[in-house]
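Below is one structure, written out as structure tokens; comments come after it.
A single protein chain has been omitted from the complex, and every remaining protein chain is retained in its original position.
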Amino acid sequence: MKKIGVVDTTFARVDMADYAVRALKSRGTGFKVLRETVPGIKDLPVACRRLFLEGADLCLALGMPGKAEYDKTCAHEASLALLFAAVLEAKPVVECFVFEGEASGPKELHALARRRAEEHALNAYALLFRPRDLARNAGGGLRQGFPDVGAVRRTR
Amino acid sequence: MKKIGVVDTTFARVDMADYAVRALKSRGTGFKVLRETVPGIKDLPVACRRLFLEGADLCLALGMPGKAEYDKTCAHEASLALLFAAVLEAKPVVECFVFEGEASGPKELHALARRRAEEHALNAYALLFRPRDLARNAGGGLRQGFPDVGAVRRTR
Amino acid sequence: MKKIGVVDTTFARVDMADYAVRALKSRGTGFKVLRETVPGIKDLPVACRRLFLEGADLCLALGMPGKAEYDKTCAHEASLALLFAAVLEAKPVVECFVFEGEASGPKELHALARRRAEEHALNAYALLFRPRDLARNAGGGLRQGFPDVGAVRRTR
Amino acid sequence: MKKIGVVDTTFARVDMADYAVRALKSRGTGFKVLRETVPGIKDLPVACRRLFLEGADLCLALGMPGKAEYDKTCAHEASLALLFAAVLEAKPVVECFVFEGEASGPKELHALARRRAEEHALNAYALLFRPRDLARNAGGGLRQGFPDVGAVRRTR
Partner (left out) sequence: MKKIGVVDTTFARVDMADYAVRALKSRGTGFKVLRETVPGIKDLPVACRRLFLEGADLCLALGMPGKAEYDKTCAHEASLALLFAAVLEAKPVVECFVFEGEASGPKELHALARRRAEEHALNAYALLFRPRDLARNAGGGLRQGFPDVGAVRRTR
């Protein structure tokens, strides 16, 4: 049975992992979830690598960087290390970050974080179990958390 | 027989991989294409590494980052990880990114993405099968997607 | 018995490691502390890796970058290398940096550095011994050094 | 016999490798040159690593990034990956980049690219065969492509 690592943080202000796991389970049953919570986004990469060593086939890394300029730097560092962990292990890490500044208020932030977590979880599911669903949407202008923008046509 | 990995995304708004594969096939027949589609550009590096482990001799990584400042950061991170995967495996990754902001409208974006995908695909072919074609154009000022700028001469 | 590496610098202006070790010891007794001091934050990553090779299960890396723009670059470089060391060893590195510019004066800087060192030390303890404490606070909006901001609710 | 890898690009607008190889050969005969041309600067790192695996003792990586801001990002990424390849293989990569914006016109660009390619080639030669030539100029303020600035003295 496949194993999906789901890692989130105590820094985030929405329980994104909860929505992600529900979304995963809404799709099927052929997998086991390995859950872990770390303090912040810089703790996600090593947690993913550890879950890979425990047998995870894919990790979903959920985080919510703050609004300050320094938070963007931290997110950049965390992203690079998530990429490093994924390439090193040759297993996918689906990064799902929501920046506080992306939403206009707490309610919008909650809704955005939920939708994005769910949609990245479905992408994770597709990567493991339904690669053809992704292939069918190649170049389709899909988005996570916001409406899809769609493909551009050869002529307007 | 050589194997060429071709990876693209559902985030992109043009089916660049389709044009790339056609361009590859227009050149010859001594290779097999391994196709894969992932959600976004940050998922490309691990997909390349996995295709290398499945026997690919070269990977073509196609992506279309959005217009926002953050999209540039994501593209930078993805590029670094593509370079890491290539050096780690000692096999070429031909990166083909088209930024939405490079074109003035949807029609121009489609044309640019198509041309660049085709021209990077021909470069990929040359790297594997016709290294002398590249050597002959050393310092030739070639471009992909836009017109070649040509070499500069010693005297004007 | 678990081993916790605690590394700090002579560049910092507050003895953060002292506060961190006291906080760790206030929590329990099932671990041994491996202490080391290096000149600056760029010396932390290799010190962590060396402590991992000596048996540390987790490292706490404490540093205090200066106010200048160049200090931010150094902190960024150090952070990336701390992440690299952690992923390479598959063991957590808890980074605890305090930027001089974060506080309005020496007294505030001292208080901030102390609180953040203590709170990151408690996070380190939780990662090793109380993962459920972290899981219970997933998405809880916790902060280190400043007051927690809390979770955002679905409706205001 | 030592082997020197020389890699350049079809993107560059001057055949820098040609000048580099002539400069190398003007110095001596105890080496063999392994030539390769790739499309752009991001293709240089993996080419260097492949030449190292084929026996190169040092690689000279020649490239000419364009004028746009994005070209600087690409050069930065390529540089990091060249450094990664060099450290990984424990063999020197001499990077020789000329930015189009460094010169005021085509003639000046050609002259700069030629001089810099030649001077980096001589550095490559010195690294392999004449380390004492470098040691003698430690702290000497040498430059490649532009006039040397010289050492600063204790007193003016």
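Note that the chains take the letters A, B, C and D in the order they are written out, and that residue 1 is the start of every chain.
In this section, contacts are C-beta pairs under 8 Å (C-beta built on N, C-alpha and C of every residue); 3 or more make two chains touch, one makes a residue touch a chain.
Note that this is a predicted model, so its numbers are computed, not measured.
Engineer: Quick one: jot down which shown chains the absent chain touches.
Structural biologist: When the entire complex is considered, the left-out chain reaches C, D.
Engineer: Using the definition of touch stated at the top, determine which of C:D8, C:E95 or C:E118 touches the missing chain.
Structural biologist: Only one listed residue reaches the unshown chain, and that is C:D8.
Engineer: Give the residue, chosen from D:L53, D:A68 or D:A151, that touches the chain omitted from the document.
Structural biologist: The missing chain is touched by D:A151.
Engineer: Please output the residues of chain D touching the missing chain, sorted low to high.
Structural biologist: Residues 72, 76, 79-80, 83-84, 86-87, 90-95, 99, 120, 123, 126-127, 131, 134-135, 137-144, 149-156 of chain D touch the chain absent from view.
Engineer: Touching the hidden chain in the full complex, which residues of chain C are there? Just list them.
Structural biologist: On the chain C side, contact with the omitted chain comes from 8-18, 35-39, 42-43, 45-47, 49-50, 53, 64, 70, 73-74, 77-78, 80-81, 84-85, 88, 105-107, 109-111.
The definition used in the following text is that only the chains that are shown with their structure count from here on.
Engineer: At the chain A/chain C interface, shared numbers over all numbers used: above half (same) or below half (different)?
Structural biologist: Different: fewer than half of the residue numbers at the chain A-chain C interface appear in both copies.
Engineer: Taking each chain's centre as the mean position of its Cα atoms, how many Å separate chain B from chain D?
Structural biologist: For chain B versus chain D, the centre distance works out to 25 Å.
Engineer: What are the residues of chain A that contact at least two other chains?
Structural biologist: 80, 84
Engineer: What is the shape of the graph in which nodes denote protein chains and edges denote touching chain pairs (line, ring, star, complete, other)?
Structural biologist: Line.
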